[in-house]
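Structure provided below as structure tokens; questions to follow.
In this view, the complex is presented without one of its protein chains, the others remaining in place.
Let's look at chain A:
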Amino acid sequence: MSGPEDTDLPGGWEAAAAEYVLGLLPEDELRAFEARLSQDRDLQQDVEAWSEYFAALTDPVEAVAPPPQLLRRIEDRLFGRKRPSVWQQILPYLLGAVAAAAIAWAAMFSGLLDFRNKPDLWADLETPSRGLVLLAHYAPESQTFMMQRDAGDYPAGRSLEIWMIPEEGDTPISLGLVAEDGLTQIPMPQQLAEAMDGAAIAISEEEPGGSPTGVAQGPILSIAQMAPRDE
């Protein structure tokens, strides 16, 4: 091991966290540091704090307007030659009757594919400002997406809508509403079920019954990546 704790350098992992944010860690130590960082919550907090403090070094840096054509170049690079994604193509078919379609598709496709070897996926959706804590859970075996409210109040007279973003940059797809009471269970159509691994889930606050347009209208309360858990 070549972690900083084996050397004579002062400061140990705490100094290494600052070196990491400054980009000063030699390559071999960088790997050891990142391996530890992924499991050490204290170290993550150190890195976050150093990032915040050092970013303040840019406070005296003056803002300079970039040339006007730059945004277009960025948009060309991001959206230019890209064909509409599969999700954008199927979106019209999903709008309006998402839940009904989902149930029909689930019925049609259930049992066709073997999901037994796929891990369950989870995501914590927290909105600290409201004390709202939701847990998202996808069970591949039953092809069911579930959402449970662990803390916080359901907004009075409003609906919480669940969105799935299959891949970075894809158009979000409404999965339905968070139930006001108890566990929300949503059967997933095959295509969406396959994309759940690596998808992000977002929660927005909408008018009662959900966004009428198929696009989130209200504030986005939280977003989290679906991922397997160790236990």
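FYI, contacts are C-beta pairs under 8 Å (C-beta built on N, C-alpha and C of every residue); 3 or more make two chains touch, one makes a residue touch a chain; residues count from 1.
In this section, contacts and distances are computed from a predicted model.
Q: Absent chain per UniProt: "Monosaccharide ABC transporter membrane protein (CUT2 family)", "RNA polymerase sigma-70 factor, ECF subfamily", "OpcA protein" or "Transglutaminase domain protein"?
A: From the choices "Monosaccharide ABC transporter membrane protein (CUT2 family)", "RNA polymerase sigma-70 factor, ECF subfamily", "OpcA protein" or "Transglutaminase domain protein", the unshown chain carries the UniProt name "RNA polymerase sigma-70 factor, ECF subfamily".
Q: Of the residues A:T144, A:T171 or A:Q185, which one touches the chain left out of the display?
A: Looking across A:T144, A:T171 or A:Q185, the contact with the absent chain belongs to A:T171.
Q: Give the residue, chosen from A:L9, A:A35 or A:L183, that touches the chain omitted from the document.
A: With A:L9, A:A35 or A:L183 as choices, the missing chain is touched by A:L9.
Q: Where does chain A touch the missing chain, residue by residue?
A: The list for chain A reads 9-11, 14-15, 18-19, 21-24, 26, 48-49, 51-59, 61-67, 70-71, 73-75, 77-79, 128, 163, 165, 168-172, 200, 202, 215-216, 219-220, 223, 225.
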